[in-house]
Structures are given as structure tokens and as C-alpha cells.
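First the structure, which I've put down as C-alpha cells, then a few questions once you've had a look.
With one protein chain held back, the other chains of the complex are shown just where they sit.
For chain A:
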Amino acid sequence: MTDSKYFTTTKKGEIFELKAELNSDKKEKKKEAVKKVIASMTVGKDVSALFPDVVNCMQTDNLELKKLVYLYLMNYAKSQPDMAIMAVNTFVKDCEDPNPLIRALAVRTMGCIRVDKITEYLCEPLRKCLKDEDPYVRKTAAVCVAKLHDINAQLVEDQGFLDTLKDLISDSNPMVVANAVAALSEIAESHPNSNLLDLNPQTINKLLTALNECTEWGQIFILDCLANYTPRDDRESQSICERVTPRLSHANSAVVLSAVKVLMKFMEMLPKDLDYYGTLLKKLAPPLVTLLSAEPELQYVALRNINLIVQKRPEILKHEMKVFFVKYNDPIYVKLEKLDIMIRLASQANIAQVLAELKEYATEVDVDFVRKAVRAIGRCAIKVEQSAERCVSTLLDLIQTKVNYVVQEAIVVIKDIFRKYPNKYESVIATLCENLDSLDEPEARAAMIWIVGEYAERIDNADELLESFLEGFHDESTQVQLQLLTAIVKLFLKKPTETQELVQQVLSLATQDSDNPDLRDRGYIYWRLLSTDPVAAKEVVLAEKPLISEETDLIEPTLLEELICHIGTLASVYHKPPSAFVEGSRGVQHKRLPARAGSGESAESPDVGQSGPAEAPPAVIPSQGDLLGDLLNLDLAPPTATIPSVQPSMQMGAMDLLGGGLDSLMGDESDTLGGDIGGSPSMGAGLGAAPAAMPAALGSAPAVGGGLGDLFDLGGGVGMPTGAYVAPKTVWLPAMKAKGLEISGTFARRGGIIQMDLSLTNKAMSVMTDFAIQFNRNSFGLAPAGPLQVLTPLSPNQTIDVSLPLSTSGPVMKMEPLNNLQVAVKNNIDVFYFSCQYPLSLLFVEDGKMERQVFLATWKDIPNDNEAQFQIKDIHLNSDAASNKLQGSNIFTIAKRTVEGQDMLYQSVKLTNAIWVLAEMRIQTGNPNYTLSIKCRAPEVSQFVYQCYELVLKN
């Protein structure tokens, strides 16, 4: 009975012996021999020489022997295609066998033999089997179509098997349906554009019926297929959800996860105020938690998916923190994932518990886990402001343990805490300095050096500390070298008298003795800055830094959406799109979540206002730097539409200067942060909200844009007779200052296009030609979207009117005042500079009407500190006329309420950089004074929004 003996034959001449045995007359002996052959095959020996002898054994009525021979055939047919033909006859005969098990076996095996000649013979039997009376044969034949498609796709199409397969979706047997769905889904994946899986409400209904009846695996195939369907409306979406939810109680975790995928996807289409939406959210939590009591490998898959779900819909699991607490015996991969989710779920409500746990973890054995736990404490401090103090003291406790890697990790995170809460916890610096000697990892050393440089004025012996690092300068990693350079320059600017020598030493080390170009360049920049203009150097190097954001490792929203569509699959485990790890055409197709019904906005935009943590209000606009110098360095060649793409490199160079090497200090985290949040490299400075795609699109096609925009207006605006107010032109550049060129102008927004209307007058005696225009970096990234169209030379005393379309995809820098724009104009005579201010209403976009629900939630969500109140005096309009007028400038009235003779208008405005401004305007009948309350995450814009209100209402 025992078969293990077959594994042990290793003597020479084995093949000959086997050959003899295979040709034996005795059935038993034959079978024994085939078993030996299979055993040799398994351990990797080449037994292909026995091919004819084994195939000879195929004609038998012993099913066990037959299966063994088939197994051999599947392995070696490819290497012996000519001989494989010998088997065809038997296959064809078996496909006619009265026993359904044998028919199925034959068709199943034939599909696995990848030899062209055999596949030709396969077609007829397969056609019969697809229509077999026995469901077992049909379900096997369905899979066989997928096999054949993998070998020869054209053949499958030519033979019409795809249509037969489609018919099987309506089969009476649920397992046949499931296999047909699986086969079709796979074939459809390699033909992304074919309408193979023609999903319509009828087929969906069939699938949902089969879902209740088929095996657990069949349920997975069907659910995965359902997830590819996009319901027509929210009603259909709800009814599918209702029929899928019972699957959440299935014992098979894969069924549960696939059901979760369908629900997460279709939920996007349900209106949020629907009762069912809330019910569904509640139903999702328990099964997700239950997944954590599965075997560890499945727990891992579940946790990777929960990580995505928590990012997409934090509300589902926000009360379930405890289930993610790490157990002592969890495998390390489960522990690390749980830790990640704990940080994501940390909030003010549960922070005490979380911290207690994290502190516990920081004393565990596994080094990676401990590091991550320490890092997690830092992230909690940054995420939950109220807990920062507790976190810092916990970290100090951990530093006291003197465990080397704990100390180093703690210092790295404390650096981040300093950056988030400047001037708050610097008292701990002394403790940190005590541990200087034990730091041996570059990241920790760099962090410590940054701290010393940043707070040099508070550390008495900062120069000694930095000098001690300088001794082994060339042995340090680049990260540390760059940091040391910056730190010493900072120190010099703060204490110039006693550190002159030190700074010279480091500059020469960096510029002369180093072969690292980054280091050399940075060294030279500092050197020149310091030698030409120390005051400017101070402004550049010691400039205020943007605060770091709270969530450092969020998955970028479009990727997150795609991954949500892949819940349960490998993509969701790797957190990478399938195209990153799948070869060929499969998986190249990007999946997207459906848009919510009834709103033209993309699915994620209503969320933008609500998910507070994703936006970092203080970092909306980077701080002001050396404007003048920048402007002078502008290359004043006639700008073209390609300017936005030229900018990034310049921008990045400048950032380095400003941040004093912050990028390297923050390591990977900040790199991904910049990339993820900014969306484009030119926004690397950390613009809080991703700019809407629209401005970029406008920038690329300004000429057509005008007409198109007008069309959109017609569609969007119902009662919008007034149009936006355009201020009369004012003189921006008097002729006196510009060698006879006078420029006056104004700004306007027409049909979604921002325009700068200019009048150029030549008051000089000679002809002017070669006009070009360039803007300095500004708060909202305004930039010319095309060249200045002055086609004919400007003769003396001639005036020409030009309209310059602007885009908002230029480089961003905060200006003072916010709406200040610095412009350079060039002609054949000279370059002239002037500055002007634009009304903020220029930036109010057409789709700035917020949904009511979102408005309410956002209004509550914005802290009261951000609210500003203004009085608008002497307006003699009733509320309707006012709201009509405002709408012309894209200030949208969402709701109106009348309380005791007072009209309250609730209004929303969206800026081109996706900042929302919410307003409440109170109008008392008979009182010409309006009260305006403005709330915005970036409170600095409120003042300018108010100016727009006044401007619009008064004109």
C-alpha cells in the first residue's frame, strides 16, 4: 500500500528497468512502473525518454492508471509533440465514453496539453462537451475554453466557443455558471476592450441567483465578476448590495472579502443621506473584525485590505481599535500590519489606550517591530495634538532605556515632532544631546544634527557638538554630510562671531574634497550666498519652514481607489496596481470606483471637505522667500505653453535653498508626501490640496478653451444673467518708469478662463517690438497660458489691447498680500517690472457648488478659530438679487433660510487650488448692511473673499 518506496529508487540503469516493467503484461506491474515514473518526475528527474512506453499504457479501463498516464502526458507532451499525437485517439474516444467522469477527465486533460496538433483535435470533443447532458462535464468544458484560449485565442474565437461560454451563464447548474463566469472573466482580462462579459441587469440577476446556490469557490468567482459591473443608478446599486450582504456571514474568508469589495465599490454610488447607506456601513465592521480570528496567513491578507478600507472609509472601523492590539504570539507580519492600522485609527478618543499599547510593544524582542512601535508613538504625537505631550514623555522614557536602536528611532521621530510643534518641546534637547555618542545610523545622526543646527541658539555647545561630527566628515553617509553642512551654516548665521572657522572648514570639505555633486553644489550655493549677501543668506537658510502634515504614508487617492477595486487580490496585499507585478496585457486595465449618482463631480471630491486630516491647512502655501532675486533670474525669452513643465527643476532647486536640505532630512517620507499630495512635481513645496485637473487642462488648450467654457456655462448656469463683474482698467506701469511704455489692465474670468486684459500704450518716440511677459511665483500659481500676442510693432502714440489667458498651474509661493502678482514685461528696449493685485474672484471655479450635506459637515469640521466676520455696508439689494449677482462670480448659494425677517444665505466658493470657502450671509430687510461670516481651512483667504463680495455686490 505504501507508495513512498517509489521515491527511493536511485540506482543506475533505472530507465531501462522501468521500460521493461512498463511493457510488462501484468497490469499490476505496469501500474507500479507508472507510479515510479511519476515519482521520478516529481523530484525533477527527466523521464521523458519513456514517453512511448507510458503512452502505451493509456488504453486501459483502470481509471487510476489512466489518470497517472494523463499526468505524465501533461508534463512531457510539450517536449515530445510528435509522439503526443499518439494519444489523441484515446482522448477522442474517451470524450465519447458513457461515464461522465471519464468524458470530463479526457476533456480536462486535453486542454492541459499545449501541443498545436492536439488542440486541433480538441475542438470537436470540446464543442460536444460544452453541450453535454451532464453538468459535471459542462463545468469542466467551461474551464477548458479558458485553457484553449490561453494556447490559441484566435482558434477559440473562430470556433465560436465564446458564445457557447456566454450561454452557459444561463445554465441551470450553479457550478457550471460559476466556472463559465470564471473562464469568461479571465478571457475578458486579456481583451480589455472587448465587451465579452456583457454585464446587464438580466445577467446580473442570473449571477445573483447562482450566488446563493454554488460552492464557496463559485461564489468567489461570481462576486469578483460582479465587482466589475457598474450599476446604472443608485437603486440598482442598492438592490445588488442587499443581495450580496448575506455573503458576509460565510465561513470562507475569501467569500467575505470579495463581498466586501462589491459593497465598497457599489456604496460609492449610494447617496450618503440614504438610511441604507448607514446600515451598510454598520454591517461591514463585524465581518472585517471576524477575519482577524482566521489563520495567520489570512489575517495578513485581511489586515492589508483593512489598511486600505480604513484609508477610504475610516468611519467603518473607528470604534474597533482594540481588535488590532498585538498579541504576544502573533507572527511578526501580523504584528507589523496591526500596528499600521492602530496608527490610522488613533484619535483623541482612544489615544491613551493606544499609547499604553505602543509603549508595551517598544519593549518587545523583534527589532523591526520595536522600531515601528517607536515610530508609531511619534506619528501619534503628530496626528493627535492633544497627545503630543504624552508622546514626548513616553519617548523620553524610552530614550532612558539606552537600548541603542530604540534611542535612535526615538530621536528621528522627535525631530518630526519639533517640526510639527515648533517652540514647544525644545526643553528635551538636553536629554537628546546626552545620547549623541550612541547614534550610529545615518538617519538618526542626520536627525540629531538637524536638531542641533535648528536650535543652535539654545544649545550652548552647539559648535562643539557639530565640530565633533566634522572630524569624520568623509566617512559619513551623504545624508549626514548634507545635513551637517546645512546645520553649520545655520549655526554660523546665528552665531557668526565664534563659528567662522567652522563654517569655512565645512564649506571647503564639501566643495573641494567631496566628489558628491549634490554636496558640492549645496556647498557652493551656501558659499556664494554667504559671501555676496549675508542678509539674503539668512532669509534663505533660516526661512520659516512649512509644517509637516499629519499623515505621512497615505496611499495616493487614485491608487487607493484602484486598490479598493482589487480588494482580496494580490494587488491589495502588495498595495500596488496589478500592472506593477503582472506581465503582459493582463491587469493593465485600471479599475476605478463608480461616481456617485446625481453629481457630476468625481467620486472623491465630496470627501475632500470632510476628511480633515488629509488636508494640512497650514501648509497650503509655502512661505515667502527671496522674491526679488528670483525675479531677476527669470529667463525672459518669450514664454510658451511649455513653461509649467520647465518650472519643476527650478522650483526644486529653490526648495533646497529654502528648506536648508529639509528634503533629505525628512527622507523618503517627505519625498512621497510631496509627490502624493502635490500631484505634480511643480507642487513639490507641499501645496495642501491637489490642484483640480481643470486648470492644467485649460493651460494646455487656451485657444479652444474660451468657446468650450462658454458652452459649459450654458449647461451649468440656470439663472445667471449678470455675469462676473470686471473692474475697469487701471494703470499698472506708468510710462515714466518704463521708458515710454504704459501698461494698464484688469483681470476677468470669462467662461472658466482667467484672462488678463492689458492695454499697452507707446508714449515714446520709437517703435516697440518683441513683447514678452513673465510672472513671478505667486500664491495661486498664476502663469501665462500662452505668449503675449502683440503681433504688429507698437508705433509711437499707439495703444493696443491684448487679452492674455492665464493658467493656475505655475509655481506657487505665498505672497504678501496674498493676491499680489509681480510681473515682468520685456520689449526691444528693456525689461520692466511692476506689481498688481488681482481680485480673488478670478479664482472662483464654476463647479464650486457644494452639496448641502457636504457643506454642513464641512462647516462643522472647520474649527471656529478660522471663522471671520465682515460687514458689507450700503447694499440695496434683496437677498435673491444678491445671490443672483454673486452667482455670476461663481459664489453659489446652496441654501436660504428665513428667520425672523432675516434672510440667511449659505454659500460656497471653490478656488482653483481646490480650497473651499464657506460663507453665511445675513440680510435684514430694510437694513443696507449685510453681515458676512466666512469659514475656510486656509483662513488667510477670507479677507480677500470678503473684498470680492463687496466688489461684486456694489457694482
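The definition used in the following text is that a contact is a pair of C-beta atoms (placed from the backbone, for glycine too) under 8 Å apart; a residue touches a chain by one contact, two chains touch by 3 or more; residues count from 1.
Quick note on the criterion: contacts and distances are computed from a predicted model.
Engineer: Can you pick, from "MHD domain-containing protein", "Protein YIPF", "Dolichyl-phosphate-mannose--protein mannosyltransferase" or "AP complex subunit beta", the UniProt protein name of the chain not displayed?
Structural biologist: Of "MHD domain-containing protein", "Protein YIPF", "Dolichyl-phosphate-mannose--protein mannosyltransferase" or "AP complex subunit beta", the absent chain's UniProt record names it "MHD domain-containing protein".
Engineer: Which residue, A:Glu96, A:Glu216 or A:Asp874, contacts the hidden chain when the whole complex is considered?
Structural biologist: Touches the omitted chain: A:Glu216.
Engineer: From the list A:Leu18, A:Ile38, A:Met110 or A:Ile429, which touches the chain that is not on show?
Structural biologist: A:Ile38
Engineer: Tell me which of A:Ile15, A:Val323, A:Ala536 or A:Ala595 is the one touching the absent chain.
Structural biologist: Of all options in A:Ile15, A:Val323, A:Ala536 or A:Ala595, contact with the hidden chain holds for A:Val323.
Engineer: Among A:Cys391, A:Ala571 or A:Leu733, choose the residue that contacts the chain missing from this document, as touch is defined above.
Structural biologist: That would be A:Ala571, which touches the missing chain.
Engineer: Would you mind spotting which of A:Leu226, A:Val256 or A:Ala447 touches the chain that isn't drawn?
Structural biologist: Going through A:Leu226, A:Val256 or A:Ala447 one by one, A:Val256 is the residue touching the chain not shown.
Engineer: If the hidden chain were put back, which residues of chain A would touch it?
Structural biologist: 1-4, 6-7, 35, 38-39, 42-44, 61-64, 67-68, 70-71, 75, 98-101, 104, 108, 111-112, 114, 134-137, 139-140, 143-144, 146-147, 150-151, 173-176, 179, 182, 186, 212-217, 220-221, 224, 243, 245-247, 249-254, 256-258, 286-287, 289-290, 293, 295-298, 300-302, 322-323, 325, 327-329, 331-333, 353, 357, 360, 363-365, 401-403, 566, 568-574, 578, 581-583, 586-587
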